[in-house]
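With one protein chain held back, the other chains of the complex are shown just where they sit.
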Amino acid sequence: MTASAVEHEKLSVAQAINCALRDAMSEDASVLVLGEDVGPLGGVFRVTDGLTAEFGEDRCFDTPLAESGIAGFAVGLAMNGMRPVIEMQFDAFAYPAFEQVVSHIAKMRNRTRGRVQLPIVIRIPYAGGIGGVEHHCDSSESYYAHTPGLHVLAPSTPSDAYSLLRDAIASPDPVVFLEPKKLYWAKDEVALGRGQEPGIGTAVVRRQGTDATLIAYGPSVPVALEAAEAAARDGRSLQVVDLRSIVPFDDATVCAAVESTGRAVVVAEATGFASVAAEIAARVGERCFHSLHAPVRRVTGFDIPFPPPKLEHFQLPSVDRILDAVDDLQWEDA
Amino acid sequence: MTASAVEHEKLSVAQAINCALRDAMSEDASVLVLGEDVGPLGGVFRVTDGLTAEFGEDRCFDTPLAESGIAGFAVGLAMNGMRPVIEMQFDAFAYPAFEQVVSHIAKMRNRTRGRVQLPIVIRIPYAGGIGGVEHHCDSSESYYAHTPGLHVLAPSTPSDAYSLLRDAIASPDPVVFLEPKKLYWAKDEVALGRGQEPGIGTAVVRRQGTDATLIAYGPSVPVALEAAEAAARDGRSLQVVDLRSIVPFDDATVCAAVESTGRAVVVAEATGFASVAAEIAARVGERCFHSLHAPVRRVTGFDIPFPPPKLEHFQLPSVDRILDAVDDLQWEDA
Amino acid sequence: MLLDPDGRPTGADPAALPAAEELLTGYAGLVTARRLNEQAYALVRQGRLAVYPSSHGQEACQVAAAQVLAEQDWLFPTYRDTAAIVARGVDPVDVLVLLKGDWHSGYDPYEHRVAPQATPLATQLLHAVGVAHAARHRGEDTVVMAMCGDGATSEGDFHEALNFAAVFGAPVVFFVQNNEYAISVPLARQSVAPSLAHKGVGYGIPGERVDGNDLAALLRVLVDAVARARAGEGPQLVEAHTYRMQAHTNADDATRYREDAEVAAWVAKDPLVRLEAYLRAQGALDDAQVAAFADAAERLAEHTRDGLNRDVVPDPDDLFRHVYSRPTPQLAEQLAIVHDELSREEAQ
Partner (left out) sequence: MLLDPDGRPTGADPAALPAAEELLTGYAGLVTARRLNEQAYALVRQGRLAVYPSSHGQEACQVAAAQVLAEQDWLFPTYRDTAAIVARGVDPVDVLVLLKGDWHSGYDPYEHRVAPQATPLATQLLHAVGVAHAARHRGEDTVVMAMCGDGATSEGDFHEALNFAAVFGAPVVFFVQNNEYAISVPLARQSVAPSLAHKGVGYGIPGERVDGNDLAALLRVLVDAVARARAGEGPQLVEAHTYRMQAHTNADDATRYREDAEVAAWVAKDPLVRLEAYLRAQGALDDAQVAAFADAAERLAEHTRDGLNRDVVPDPDDLFRHVYSRPTPQLAEQLAIVHDELSREEAQ
């Protein structure tokens, strides 16, 4: 599709994902969508709405209620020529599939020296901010990012949701595709067709800024942008980097950004200990050491189970917490 | 037991763990040992050797072959007054239990506001260095350390293996107890009885040194000590900190150590990305920023599936890799 | 089935019919359960509950599960089993804390021997087996009622729980409420076995199927199952065939996956109507009693309403208090960040 033929539509993240699935299924008959309630219901978030009607029960279908089953079944489908896109209904309900994901999906290409590749996309509605009860709000990206062999993506805009999912489905490698639940209804222009946005492995600078760099992904990107907006009103210029792709990690973009400002705050919803945010802080510390005017700060979820709905606002990185972290970046030294 | 009554015995790590189980079972009838092959066989590493004979089938027994089953069953046992010590036969075979561990064992106290506590110890023979085939050598500590509600311990000596396991069994909270397989046969003096070694949450300085600090735990501690010994021969004085307890983390000891030398290398076998080593590097960077003469370096497993036996030596942090990392700590600036 | 949909004894096994007294207790429970389901649904509409998975239509299962237990027994419920927990004696205000969102669980599991409601499907069945085994290990006379839905039978943990129970001879009654749906997915997508009760065979567990809208039949089957488990005959499996009359939760749209006609057919099998007809026909229930039961249910609904209308001021300290028995140094630091944050906010 040439750039001139690109359709632009105003879509929510959920609709963008739905479009990506539809377009991928239209272009490639080996793409299958399966999971719990993804068929006639169209998924509990309506992300797979209409796919069964359009492509038939053979292409988009409900499975028995068993996540290890879904993941393991997808391994077999992928071994035998299919490109399964599986949905884990919520973050914490992907845990029963952990062994299949870690011991098989992530490792199959490696153990067979590339002979068996598994083009599987694991879609996971993830993270909090929607007032969900326990087990419905986990930020589980660190478990996957720590597991070699998986790509881990977390879009923050409808356009990235569309584009990165198309890339994920086209990838010969397994991809964990994390869909920030609280952004499902966020609408924006989406350029349809492949390759309209940077591909897997590429971070983007969402906002230019000169005083400090906020590094975020998925649900935390809009919060970081809001914080940057608020800081600007106070006369501080914050740059915002959206990772988009956690694995592979875009060291070049992140380091260039941090080196340009000399200060960094990592923002992520997941509990902080041994997390992706820890990785980012460690990498930036290792690679940008001599550019840093202050230690890299992390604004993350606390190291507690995700709180009940009435208390979740304490856990989510807020504009205030981000600004306070920025304030703490030893400006007196500057 | 008073200090004067302490028995000292020369034991291997496996024997020390066996002793700890035996002593805990003798002192407290609610301690149960269960898992795959832990009964008459005494475990594939003989860690539970003799326990069924001594305490009977009711106290140390084999279960059906199902790890989620073992973990979930242990939840019920613990809810109803028992102190189960469960064995996951190898690291990667704990993954089927992941949902039970993350969604229940780690969270039960919190969700019930402390009314239900789960004094469960999950013993996991872990990590490489024994020429094991795939799925037998994973360093899975990061998955657990990232999960709030779990304590995560990794002893490196027979004495710590004994003492920390006694503490773990006595703890009202669930503990993931990581047993470095390659150290099972390492022998040393063990002080029997409780409280002979520092408790959960305490790191120790294993070797004094002034030039740089090596931070390690579990199987990497002997390697770090060896590296320090080699460095000493070259005239460089390396300090070695043994974490012992990954969660809770002993910031005080680690920071004091790093501040005393101004340089740090984290050594761990696990793949590095989003790992415990990342956490340590990030924490040290945050907390000791102004004391650091060079970026914190990590010597970890590469971000690849654990290699087959003939290639595992490339993956394991070696004395050479540690020394090279130390060499890279920008000594010219000093 | 002991009572047909119109409440007439089927005559299948007259001796099996529970005594009128038992049925009357059950009837009171049904009235309460139905009223509670309605109340909770209303509270969702009013924004006092985040979500509610109703057991409307399944009340006979709910009531029977609790009614057959002795004090020393345990109940392991799911998110859908609010009414069963209340039938066991727990205050509905405490039960609904989870769905109100003040905390993950609001009652003391040890007080009435009711486990926290499980959301991750089938996981609680293993806990139930562990509780039962620990009791037997100490020689206690405890039976555990472990509840799950039809969808949950597909999970690996269902399998492992039944097998552990069978191998260890644990006194557990696995009670499957087959309400024909797992959210939108019909039973035919979960299983092509002749019935879910057949799932006992592969474990050496006796399985029985019962009409889940017939309280009399449920009581008979569950009383017997509990008795067998208590007598040392090992675990039991009971499948109650019932129907989820409402959507999965208020957030669900059932018209996307089932016909109104299908739902309508089940209206005629209502468990409450059926039992009331029988008891009236037997002369065991009159208008005055019906009014009295309705009144009691109304008072409980009012109590529930009042309780849920009370706002609890969320205290961030709670978030850090129970993660471990003693907060780690890290948690202490993090709590300090929250306090600092709050005081910065106040200062503004």
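Going by the order they are written in, the chains are A, B and C; count residues from 1 in each one.
Just so it is clear, a contact is a pair of C-beta atoms (placed from the backbone, for glycine too) under 8 Å apart; a residue touches a chain by one contact, two chains touch by 3 or more.
On a predicted model such as this, the values are computed, not experimentally measured, just so you know.
Visitor: Would you mind listing the shown chains in contact with the chain that isn't displayed?
Guide: Every shown chain touched by the left-out chain: A, B, C.
Visitor: Which listed residue, C:Gln117, C:Thr142, C:Asn163 or C:Thr242, touches the chain dropped from view?
Guide: Residue touching the chain left out of view: C:Asn163.
Visitor: Pick from A:Thr48, A:Thr63, A:Ser163 or A:Thr261: which residue touches the chain that isn't shown?
Guide: Residue touching the chain left out of view: A:Thr63.
Visitor: Looking at the full complex, which residue from C:Arg113, C:Arg189, C:Arg220 or C:Arg305 touches the chain that isn't shown here?
Guide: For the chain that is not drawn, the touching residue is C:Arg189.
Visitor: In the full complex, which residues of chain B touch the absent chain?
Guide: 36-37, 39-42, 44, 62-66, 68-69, 92-93, 95-96, 131-136, 273, 302-305, 307-311, 314-315, 320-321, 324
Visitor: Residue by residue, what part of chain C touches the chain that was omitted?
Guide: Spelled out for chain C, the touching residues are 154-160, 163, 166-167, 188-194, 198-204.
Visitor: Could you list which residues of chain A touch the chain missing from the display?
Guide: 32, 58, 63-64, 66, 68-69, 71-82, 84, 96, 99-100, 103-104, 107-117, 148-149, 151, 171-173, 201, 247-249, 251-252
Criterion: only the chains that are shown with their structure count from here on.
Visitor: If you take the mean of the Cα atoms for each chain, which one ends up farthest from chain B?
Guide: Most distant chain from chain B: C.
Visitor: State, to the nearest whole Å, the distance from the C-alpha centre of chain A to the C-alpha centre of chain C.
Guide: Their C-alpha centroids are separated by 36 Å.
Visitor: So which stretches of chain C touch two or more other chains?
Guide: Residues 103-104, 120, 156-157, 318, 323, 328, 330 of chain C each touch two or more of the other chains.
Visitor: Please output the residue numbers of chain B that touch at least 2 other chains, ranges allowed.
Guide: Within chain B, the residues that touch at least two other chains are 68, 96, 99, 103, 107, 110-111, 148-149, 247, 249.
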